[in-house]
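Worksheet: the structure to be examined is printed underneath.
All protein chains of the complex are present and in place, except for one that has been dropped.
Letters A and B mark the chains in the order given here, with residues in each chain numbered from 1 onward.
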Amino acid sequence: MPAPAEYRLVFKHIDEPGYTNDIECYQRHGGYEQLKKAFTMKGPDIVNEVKASGLRGRGGAGFACGVKWGFIDPTKNTKPVYLICNADESEPGTFKDRQIIHKDPHQLIEGMVIACYANNVHLSYIYIRGEFPLGAKILEKAIAEAKAKNFLGKNILGSGYDLEIYVHRGAGAYICGEETGLIESLEGKRPYPRIKPPYFPAVLGLYMCPTIVNNVETLCDVKHIIAMGGANYAKIGKPNNTGTRLIGVSGDVAKPGYYEFEVGSLTLGQLINDVCGGLKNGRKLQAVIPGGSSSKVLRAGEKYKIKEKQADGSMVDKEIGLEDIPMDFDTMAAIGSMSGSGGVIVIDDSRDIVSCLANLSEFYAHESCGQCTPCREGSLWMKKITRRLADGHGRVEDVALLKSVADNIAGRTICAMGEACSWPVQSFVAKFKNEFEAKGRAGKGPAVAATNGH
Amino acid sequence: MSCKNPFNHDITPADAPLLNVQVDGQWVQLPRGLNVVEAAKRVGKFIPHYCYHPKLSISGNCRMCLIEMGTPKMGPDRKPIIGADGKPEIGWIPRPQIGCATMISEGMGIRTDSPMVQDCRKGVMEFLLINHPLDCPICDQAGECKLQEFSVEYGNEDSRFVEQKVHKPKQVDIGERIVLDDERCIMCSRCIRFSREMVNDDVLGFTQRGSHTTLAVHPGKRLDNNYSLNTVDICPVGALTSKDFRFKMRVWFLKETKSICTGCATGCNILVGSRENVVHRLTPRENELVNSEWMCDQGRLGFHYIHAEERLLQPTARVNSTTLPVAWDDAFAQIRDRIKSYKPEQIAIIGSARMTNEELFLLAELRAGLGGNAVLTDVVPRTGEADGILRSADLNPNTAGAKLFQISNDGKNLAAIKDGIESGRIKVLYALHEDPVGDAGLSESALAKLDLLITQKLLKSHSTDIAHFSLPGASFAEKRGSMINGAGRLQRLNKAIATPGQTMDDFEILLKLRATITGGNSLHTIEEVFKAVAASIPALSGLSLSKVGDLGVEVAPAAATVTT
Partner (left out) sequence: MSATCHDTQDHVELKPEFVAHADELISHYPVSKRSASLPLLHFWQETHGYISNQAVEWIAGKLGLNPIQILELVTFYPMFRQHPAGKFQIKVCRTLSCQLGGAYELREHFMKKLGITKVDEHGLGISADGKFSVEFVECLASCGTAPVIMVNDDFYEGVSHTQADELIGKYS
C-alpha cells in the first residue's frame, strides 16, 4: 500500500515558495485571525476546545495538553500563571521545531498568545536552545512585529488582556528540555530537574507559581484547534492519537527530511520506503530509532504483538513486523518503544551497531546534569563501556554489565533522563546481543585509558 | 533560645492527626507531616540516605532512600477496599520512590527492605563508589563515613568497574577551617544547602556537570562563616574535613562524652571527643531546645587552651619572691591561717560566670564563712554580638547561675574592688577563673599592693606568678557540674578527661577550702553538692544531677534569664 499523502497543517507554509517569516506574509495567509477568534471566546472555553481536540504534547512524553492545562485552575489560585514554550529541541533525531521557528515564527506566537489568553497568563517565555541563535533573533523580531500590531503587549486588540513574551536562550544543555530543568534554568539556576512531588509545574513551577510548559509544535496546534474547533481537530488522526504529527527522518535513507502526517496514518515501512525513498545506496535496514534517540530501538525483522481494534469495537491480537507499525502514540508504546519527539533515525546494515550505541551513550553522558546518582555515574559508565566495546577493548561480560548498569538507572532518577539514557542501552543490548557479544569476544579488554576519565 | 532551623522534617506539631500507615507489613499510627524516612525511623526502621537531612531542604539527589510504596486500592465507590485483615488493601507502585520526599498519607504502605529496595540500594552504592577513591585507610572520614557504613550494610562485595575513575581537585583550601577533597564528594549538596539555608552564606556551589560535577567556592570567596564546620559534620563522606581535626586521630579511638559548650550563654550541647585524656574535638549533639544539631566554629574550636603549655599543673605558694610547689592541704591550711586575720571588708572575690552552679554555690558558702555580703564579690561580664543563629551576646556560659548564687553583680562591683585594692582598703583577693589583670582589668601595680592574692585558674599569667597561692583548677572537659544557659535551661557538664598533673576539680578545691576555713563538711561528691544546691534554690528543688539528664531541664526561666 502506498503511503498516504502528507497532511500539512502546522507545516502548511513551510518551504512554500514565496512564504517568508515576516508578519505581513503571515497575515496575508490568514495569520492572527484565530487570535481574534479566540478573543471572542472565554478562556475556559478555549481550554475545553483543547481538551476536546485530544491534542497530546508533541515534545516527547505525549501528555494530553488539555489535561495539563486543566491542572491550572485560575479560580483556585491567587498566584500568577506562567506559560513557557519549550523550544529547546534537543532530542537527537528531532528537527521539526527548528523549521517552525525559522520559517513560520508567527504561527508559534499566535498559538502562544491564544494559549496564554486561555490560561490567564500575562508573562510568558520562549525557552529556545542556545544553538539556535538565528532562531532566537527571528523570534525576537516576530515578537516585536506582533507587538507593533498589538497582537501582543498591553490591551491586545482592545480585549483588555495584557501579555508579554520574551525569548530566553539556553546555552547547550539537553536537560533544559526537561520541563522542571528548563524552569530552573529560566530562574537562572543550574538546570537541575526538580523532584516531583512536590514540584509539579502546574502547582510549583516558575517562581513557585503554576506554570504550563508546552512544546513549539503543540502550541502551533492550538491555533489550528481554534480554527477548526476541538471536535473537528479530533477527527484528524486516530482516537487518542489525534491531529497531525511532524516527523523528522534522518540517517541512512535516500530522502531524509521533515514531514507532516495524520497521526497513525502511515506505517514505519511506508515512511522509510515510500516517503523517504528507502535505504541509501541499496543497503538493507538494520534498525530504526523511532521517536528520538531515547526511544527504544527497533530491529529489522522483529515481530510485535499488538491488539487491533476491529470495526465492531472488539480487540484482536495481531502480529506485525517493523514496517507495519502505524506511527501513532499508542502503537509505538504497545510495541515497547515510543513515538517520542517524532525523530526517526534509520540505521542500515553496513553500520556497526555497537558504535551507534556508543555515540548515543556519549551524548547522554555529556548531557547528564549530574544531580542524581544513578544517571550521573551510570551514564558515564555506560559511555565508557560502550566506547571500549566499539573500540575493540571490550569483554564478553561487558554485555551483561551494560544491561545491569542501565537497569540500575531506569526508574530510579529524579527525571526522565534516567530512562532516556538507559532505554537505548537496554534495547540495543537486548536486540543486538550477538553483535555486542561478538565485539566483546573480539575485544582485547580494557586498556589503561589515556584520558582523564572523560 | 532554641535554634531556628529552616526545616524540621523530623518534628510534627503535637496536635498533628495520626495516620494509619503500614510499614514492612505492620500497621502503625504516625503523625501527619512526616516523610517516609522519618516515619520509618519512628518505628525503628532505618532507611539509609545521604542527601536528606531533617533540618535542610529536600533535594532528593542521592537516591539512597528509595523505597517501595503503595496507596490504598480504591473501589468503584472511591472508598478504600478493605482486605481480610480489616485493613485497606494496598496497591503497590511498581516504581521505587524516594523516602525523603514522600509524605506519609492515610492507608499508605511502605516497604523499607523489599527485594526491589535492596536492589536499588545496591545499585546506588555501586554508582557512588565507582568514581570514589577506595583509599579508606588514609581517609580522615574512615570510621564515621556513610559510604563505608552503607557499603557494608547495603553494597556489593565486588567492584565491576574496570574503567578509569574521574579525577577532580584534591586538598582544596576552601576556607579558614576547612579542606575539600572533591574526589570524595558524592554531590549530596548538604553543605551547599546548609550554607544557604541555615547561615545565609551562599558561597558553595557545584561547577562543571555530569560525573564531573565539582563542589567549589568562587575564587576569592571562602567558606569562612562561623558555622562552617557544621558542613564537616553533615558531610556524609570525607570530602569536607576540619583542618583542626583532620589526621589528628582516628575517630574510632575517640571516647565521646556528652557535655555542653561553655563558649557563650547558649550552652550548645556537645560531644567531647577525647582519647587518653586528650580532647581532640568537640562536635554538636542534638538538642532541639537549644542548638538543634549545630554549633558555632568559635565554640567548637575554643577548647585547645585546656592542653596549652601554659597550663598550671600544680598548686604553688609564694613566699617573698620565691614561688614553690605546695601540697594542696598545706595550701588550704596556709590560706586559712592567713585569711582569718582580715575583716570581711578587706576581702574581695572575683568569681566567674564560667564556673558551674556547684562551684558558685560553694563559693557563696565560702564567702558566707568569710563574712558574707561584706566581702565584695563579682564576676567579669563578657558581651559580644548575638548572631541570630546560636551565638549569644552573653559570652559567659553561666551568667544565670552566677546571679542565682549572688556571685555576680553584673560587673558593677569590679570598679569598687579595683578602687579598694588601689586604695589599700582591700587586702585579700581571691580570683577564680578570671585573671585579675587580663580579665578583671586590675593593674599589676594594684595587685602588688595585696597582702594575699589567691588565684584559681587554668593558665599561667603574671597574676598567677605573683599570687601568694596559685590553685590550678579544672577545665570544662575535666569536671562534672551544671550551668544555666541564657534561656534558663539547666544543663550538665560531664567529665571527659582526667584533670592533668596535680590540678584539682574546682568544686573539690572549693569544698576543701571551705572545710578548712569554716570547718565541718557534710558534702563529698558532686551529686551531694548539687543536692545542696537544689535544696537551696526553689527553682531547682527536687532535681538531682542525674535527673537533669543529657538534654537539661528548663528551670524557671523568668527568674534565671539574664538580660543579654
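Keep in mind that, in the parts below, contacts are C-beta pairs under 8 Å (C-beta built on N, C-alpha and C of every residue); 3 or more make two chains touch, one makes a residue touch a chain.
Keep in mind that this is a model prediction, so the values were computed, not measured.
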**Request:** Check the options A:70, A:130 or A:197 and report the residue that touches the missing chain.
**Result:** A:130
**Message:** With the missing chain put back, one of A:256, A:336 or A:411 would touch it. Which one?
**Reply:** A:256
**Prompt:** Just one of A:93, A:111, A:290 or A:340 touches the chain that is missing; which is it?
**Reply:** A:93
**Request:** Among A:189, A:284, A:309 or A:441, choose the residue that contacts the chain missing from this document, as touch is defined above.
**Result:** A:189
**Request:** Out of A:347, A:399, A:415 or A:429, point to the residue that touches the absent chain in the complete complex.
**Result:** A:347
**Message:** Touching the absent chain: which residues on chain A qualify?
**Reply:** 89-95, 97-98, 123, 129-134, 166, 168-174, 185-191, 206-207, 248-252, 256-258, 289, 293, 343, 345, 347, 351, 355-356, 359-360, 362-363, 366-367, 369, 452, 454
**Request:** Quickly run down the residues of chain B that touch the omitted chain.
**Result:** 167-169, 202-209, 212, 214, 216-221
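Operating definition for what follows: only the chains that are shown with their structure count from here on.
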**Centroid distance [mean C-alpha coordinates] between chain B and chain A, Å** = 54
**Fill in**
As the complex stands, chain A meets chain B at residues 173, 190, 192, 195, 197-198, 365-374, 376-381, 384-385, 388, 401, 404, 407-409, 411-414, 446, 448-449, 451-454
**Message:** Looking at the complex, which residues from chain B come into contact with chain A?
**Reply:** 58-64, 66, 95-96, 98, 101-103, 119-120, 122-124, 126-128, 130-131, 160-167, 186-187, 206, 208-213
